[in-house]
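Once you've had a glance at the structure underneath, I'll fire off some questions.
Omission of a single protein chain aside, the complex is shown with its protein chains in their original locations.
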Amino acid sequence: MKQAEAVKRQSVAGKERYRVTLPVRWKEYRKYSVLFLMMAPGLLYFIINNYLPMFGMVIAFKDINFAKGILASDWAGFKNFEYLFKTRDAWIITRNTILYNGSFIIINLIAALAVAIILNEVRSKLLKKFYQSFILLPYLISMVIVGYLVYAMLSMETGFLNKSLLPMLGIEPIAWYSESKYWPFILPLVNIWKTAGYLCIVYLASIVGIDKEYYEAATIDGANKWQQIRSITIPLITPVIMIMTLLQIGRIFYSDFGLFYQVPLNSGALLDTTNVIDTYVFRALINLGDIAMSSAAGVYQSIVGFALVVVANFITRKINKDNALF
Amino acid sequence: MQAKERAYQWFINAVMALLACMCILPFILLVSSSITSQSMIIANGYSFLPREISFEAYAYIWNDAERIFNAYGVTILVTVLGTVLSLAVTSLLAYPLSRKDMPHRNFLAFFIFFTMLFNGGLVPVYLLYTQFFEFKNTVWALIFPMLLTNAFYVMIMRTFFQTTIPVEVIESGKMDGAGELKIFYKIVLPLSLPILATIGLFQTINYWNDWFNGLIFLTDSRLYSIQNLLNRILLDVQYLSSMDFGTAQDDLMAGLPTETIRLAIAVIGVIPIIAIYPFFQRFFVKGLTVGAVKG
Partner (left out) sequence: MRKKFLWGIVFILIIAVISAGCSSGNQNSGGNNGNTNAASPNEENGKQPAQKELPPYEITMVFMGNESPDLERVAGELSKITKEKINATVKLQPISAGAWSQQVNLMLASNEKIDVITTSSIFGFSTQAASGHLLPLEDLLAQYGQGITELMDPAYLNAGKINGTQYAIPTNKDMATQGGIIMRKDLIDKYNIDLDKVKTVDDLDHVFQIIKENEPKLIPITTNTTFSPIDVLAFFDPLVDSLGVLPGHDNDLRVENLYEHPKYAELLTTMRRWYQAGYFSKDAATTTEQPYEVVRANRAFSWFNVMKVGSAENQSTRTGMEMVALPLTEAVSTTSNVTGFMHSIPKGSKDPERAMMFMNLLYTDQELVNMLNWGIEGEHYVKKSDHIIDYPEGFDIKSVRYNMNNSSYMFGNQFLNYVWTTQLEDIWEQVDQFNQNAKKSHALGFTFDSTPVRTESGAVNNVKQQFKLGLETGTLDPEKTLPEFISRLKASGIDKIIAEKQKQLDAWAESKK
C-alpha cells in the first residue's frame, strides 16, 4: 500500500517532466492493444506453466519435511547436491552425459547434413518424397517402442543378430546387454536412427529454400558439385545449423531418458557406459524416493545448460553476430 | 555428360534406398514378430519372416477391445483438441512477435526463449495442476502441459511470418480498414498453411506419443491414452510377474502371450501416426524451409 502511494507521488512529481512523452507512449500501447491481447493466452501460459513452478527450485535447498510444509522446512544449503559431486559416479555420469550428448550433436549434424544434401540431389520428385517419409518414420515413434526394436535385434537368446545374422557370418553370439564396451557405439547409432531423420528434414527444408540462381552461376563458373556444396550450400544454411546446434547445447546436460534407460534395458553391467545424470538421479530416487535430491539435480542441469548456452552464444557472436541466438 | 549424370542419380538413389531400408527394417521386424507365436519367439528368436503365424496376441487384445477402443478415443480427442488449441495459441503469440513495430518484442522473445532452459521440476508443476487447477483425472491434464511445450515452435513460426508475409500486405489490409485480428485471420493465416501444417504435425506426434502426463496425472484408467495403456501393460507385466508375495492362486499371468502382446500393442500404437503422416507431408518441407531460417 505504502509502495503504491510512493509510486503515485513519484508519478505526480514526474508528470511535469514527462508530460510530453508519457501520453505518446500510452497511445502507442493502445495502438497495439489488440496485438498484446492476442499474445495474452500464450504469455499467460508461459507464466503459469513455466515461470510459476520455478519457485520449486527452493526444494533443492531444503531439508524437506512435508509435515512442516515445503517453505517451512529447514534450509539444507547444498547438502542435496552432494550426491552429484561427492562420489566416483559423479565423474562417470558427468563424463558420459557430456560425451554422449556432445557426440550426438556432432554426429547427428554431420549425418543429417550429408543425407539432406544427397536427398536434395535426387531428381525424381516421387522418390524424394518416398525417402523423406521413410527417414522421418523413426522420429514418429516413442522411445519405449524403440527399446523393443533394439531388444528384438540384440537379445542374447532371441535377438535377430545373435540368432540369425552372426551365425551366418560364423561369429559367436555376443552378450550385448552385459558387455559395456559396445554401448558407446550402439547408443549413438540408435540416436542417429531416431533423430537424424528429423534434423535432416529441417536442413533439407533450408537447402530447398536456397535461390537456384546461385547454383546456376556457380555451374557456369565451372564449379563442381563438391565445390558448390562447400561454398554455397553450407554457408547459406549456417544460420539454421547454428540455431539447431545452440539449442542442443543448451540441453547438453539433459539426456533422452528413454534412450539411456529403456534401450539398455536398465542393465547393471552396462552402467559404466550408459549411466547419465538423468538415469543416475532416477535410480537413486527409485531407491530413496527423495524429492529434494531430484530437484537438486534439476537445478544443476538447468544452470549448467543455461551457462553453456550463454557461453556458446557469446562465442558465436564474436565470430558472426548474425548467427547468434540473442 | 548425360550418362555421367544418370550414373550419379543411380548412385544417389542407391544410397538413399539403403538408408530408407535401414529406417524401415526394424518396423518390419516388429510387425512380423507380433504375428509369430510366443513359443516360436522364445525358441527361435525374432525374425523378419514369421515361421509360424499366430494371431494369439491380437486375439488377446481383441478380448480387451473395449479398453483399447476407449484408449484410441482418448488419444484421438487429446491429439485433435491439443493440436488445434496449440496451433491457435502458438500462432497468436508468434504473429505479434513477428511484427517489427511491436514494442518490447525482443524482451518478449527472450521471455519465451528462457522457458526452454529453466524448469522448476516435477513437484511444483504437479502441485499447481492438481491443487490450483484440479486437472487430475481430466483430459486437460493430457492437453494443457503440452500446449506450448516447446518454445522453439513459437520461434519457428515467428520467423516464418517475418519472412513470408510482406509488410505491404499487412499495411494494405490496414488501409482497407481491417483490424489487427481480421488481418491475422484473413490474410496472415491463409498465407501460412505450410508452417501451420508443420507445427501441427510436430504437435500431433507429441500428443500421440505422450505417456508421461498420463502416468503422473491419471489414476482413472478410462482416461488412458493408447500410449498410457501400452506403457502400463509393459510395466505391469514386469511388476506383476516378478512379485511373488501372493499365496493365493496366480493363474492371472499364466497363459498370457506377454512377449507378443507387447509387440502387438506397439504395432497398434504406431500405425495411425504413420498413416496420417502423408497428409501433412505436402506442407512439411515448405513449412520448415522458411520457418527455420533465422530472421
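Going by the order they are written in, the chains are A and B; count residues from 1 in each one.
Just so it is clear, a contact is a pair of C-beta atoms (placed from the backbone, for glycine too) under 8 Å apart; a residue touches a chain by one contact, two chains touch by 3 or more.
The structure presented is a predicted model; accordingly, all values stated were derived computationally and were not measured.
From the options A:L127, A:L265 or A:I303, the residue with contact to the unseen chain in the full assembly is A:L265. The chain not shown here is touched by just one of B:N13, B:Q38 or B:N119, and that residue is B:Q38. In the complete assembly, the contact with the undisplayed chain comes from A:N65, out of A:N65, A:S124, A:T219 or A:N320.
Note that of B:I61, B:V123 or B:I170, the residue touching the chain absent from this view is B:V123.
When you scan A:K27, A:K86 or A:K318 for touch with the missing chain, the hit is A:K86. One chain of the complex is left out; on subunit B, the residues touching it are 38-39, 42-43, 63, 106-107, 110-111, 114, 122-124, 126-128, 130-132, 136, 215-216, 219-222, 231-232, 234-236, 238-255, 258-259. In the full complex, subunit A touches the omitted chain through residues 47, 51-55, 57-58, 64-71, 79, 82-83, 86-89, 155-157, 173, 175, 177-178, 265, 267-269, 271-272, 275, 280, 283-284, 286-291, 293, 326.
The rule is short, and it goes like this: only the chains that are shown with their structure count from here on.
One simple way to say how far apart two chains are is to compare their mean CA positions; for subunit A and subunit B this gives 16 Å.
Residues 28-29, 32, 34-36, 38-39, 41-43, 45-46, 48-57, 59-60, 115, 118-119, 121-124, 127, 129-142, 144-145, 148-149, 152-153, 155, 157-160, 162-164, 193, 197, 201-202, 204-206, 208-209, 239-240, 242-244, 247, 250, 291, 294-295, 298-299, 302, 305-306, 309, 322-323, 325-326 of subunit A are the ones touching subunit B in the complex. Across the complex, subunit A is touched by residues 8-9, 12-13, 15-17, 19-20, 22-24, 26-27, 29-30, 33, 41-42, 44-48, 89-90, 92-93, 95-97, 99, 102-103, 106, 108-113, 115-125, 127-128, 144-145, 147-148, 151-152, 154, 179-181, 184, 205, 209, 211, 227, 230-231, 234, 262-263, 266, 269-270, 273-274, 277-278, 281, 284-294 of subunit B.
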